[in-house]
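We show some of the complex, not the whole, and keep each chain where it was.
Chain naming follows the written order as A, B, C and D, and within any one chain the residues start at number 1.
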Amino acid sequence: MKLGKVIGRVISTRKIASFEGLKLLLVQPLDENRNPSGDAFVAADTIQSGVGELIYYETSKEAGRVLVNTMNPVDAAIMGIVDELYIDKRP
Amino acid sequence: MKLGKVIGRVISTRKIASFEGLKLLLVQPLDENRNPSGDAFVAADTIQSGVGELIYYETSKEAGRVLVNTMNPVDAAIMGIVDELYIDKRP
Amino acid sequence: MKLGKVIGRVISTRKIASFEGLKLLLVQPLDENRNPSGDAFVAADTIQSGVGELIYYETSKEAGRVLVNTMNPVDAAIMGIVDELYIDKRP
Amino acid sequence: MKLGKVIGRVISTRKIASFEGLKLLLVQPLDENRNPSGDAFVAADTIQSGVGELIYYETSKEAGRVLVNTMNPVDAAIMGIVDELYIDKRP
């Protein structure tokens, strides 16, 4: 899983049939210091996340398994909200 | 899913048998500000997208599931058209 | 699928058993302007491509499905030859 | 598998149901000289690793197979602790 932040929403009317009713969020990948790292992408919401929340996500075939329709071909989903990050970089 | 724009078409006569009849589009990946990010690639059209449209796509095994022949080994497909992007980067 | 050009061949005697008889080509990834982009890699030939041809390929689990032995663990295969690329980058 | 170091922990209360009870570690990818390479990410702990340990991990569908619930959609897991690395770069 990777760290990210919800930064927006995607509105889409014309789409594949199984995406009807799916809430699509825009997610900015972050490094462990919460700095942006790479391009934002579109993820399916699974846990009612909102803009500004620090989350961890997956971008793979496994992402679809957390949806009600587990066969939905979603390749990016939010798995959880980060409450706290403990970092200890001692060598 | 990632953001992209349809920028062209690929004409291909000699190809694997299951690709017969598939419309192949050239897609330019975009970041959330709609700037190009990375190389264009070839995606199967699934929702009758046209040149210039802002779309979101997948590039994984799941992409093939949206085709009529779900076992077709396509690894990139357009999932939907973006009507609007709401971005809110407040910290 | 991504764009590439066949730039050579790989000769390999000692290999996993299921690769016997497979023709292994060296492919250079290209961007949409046909400029090299990234390192060349080894792909299974599926459509009798030759050196210098512009092709599109896949590098994923799906690649193996185009082989006679669909369970062969090949992760890169050529899917088709590009006859023409139509590119239209109007905004 | 890739080399990494455990550099922290992620505390997460709101998450998908199957992640309940999973210990989530923050892992810094390393090159073969043990220098950081790329962003830290979130991995499931499988072998009771602790902060500072040199490990090797996977970030793919296979990662979930090492969990008790092998269908858990985890895409990153620690596979083992590195005791020693022998490197020999002679040409």
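The rule is short, and it goes like this: contacts are C-beta pairs under 8 Å (C-beta built on N, C-alpha and C of every residue); 3 or more make two chains touch, one makes a residue touch a chain.
In this text, all values refer to a predicted model and were calculated from it rather than measured experimentally.
Peer 1: All chains share one sequence here; work out the copy total for the full complex from the 4 shown.
Peer 2: Whole-complex copy count for this file comes out at 5.
Everything below uses one rule, namely that only the chains that are shown with their structure count from here on.
Peer 1: With chain B gone and nothing shifted, sort the other chains into their touching clusters.
Peer 2: Contact components excluding chain B, positions unchanged: A, D | C.
Peer 1: Same or different: do the copies chain A and chain D touch each other through matching residue numbers, with over half of them shared?
Peer 2: Looking at both copies, the contact residues mostly diverge.
Peer 1: Which angle of rotation, from 0 to 180°, maps the CA atoms of chain B onto the equivalent atoms of chain D, to the nearest 5?
Peer 2: A turn of 145 degrees brings the C-alpha atoms of chain B onto chain D.
Peer 1: How many Å are there between the centre of chain C and the centre of chain D, using C-alpha atoms for each centre?
Peer 2: 32
Peer 1: Centre to centre, by mean C-alpha position, how many angstrom separate chain A and chain D?
Peer 2: Going by mean C-alpha positions, chain A sits 19 Å from chain D.
Peer 1: Going through chain D residue by residue, note those that touch at least 2 other chains and give them in order.
Peer 2: Touching at least two other chains: none.
Peer 1: Testing understanding: with touching defined as stated, what is the shape of the graph linking the protein chains, line, ring, star, complete or other?
Peer 2: line
Peer 1: When you check every pair of chains, which ones turn out to touch?
Peer 2: A-B, A-D, B-C
Peer 1: Write out the stretch or stretches of chain A touching chain D in their complex.
Peer 2: 1-3, 29-32, 37, 46-47, 56, 58, 60-63, 65-66, 79-91
Peer 1: Taking the complex as given, what residues does chain A use to touch chain B?
Peer 2: Listed in rising order, the residues are 7-16, 18-19, 24, 26, 28, 39-43, 51-52, 60-61, 64, 71, 73-76.
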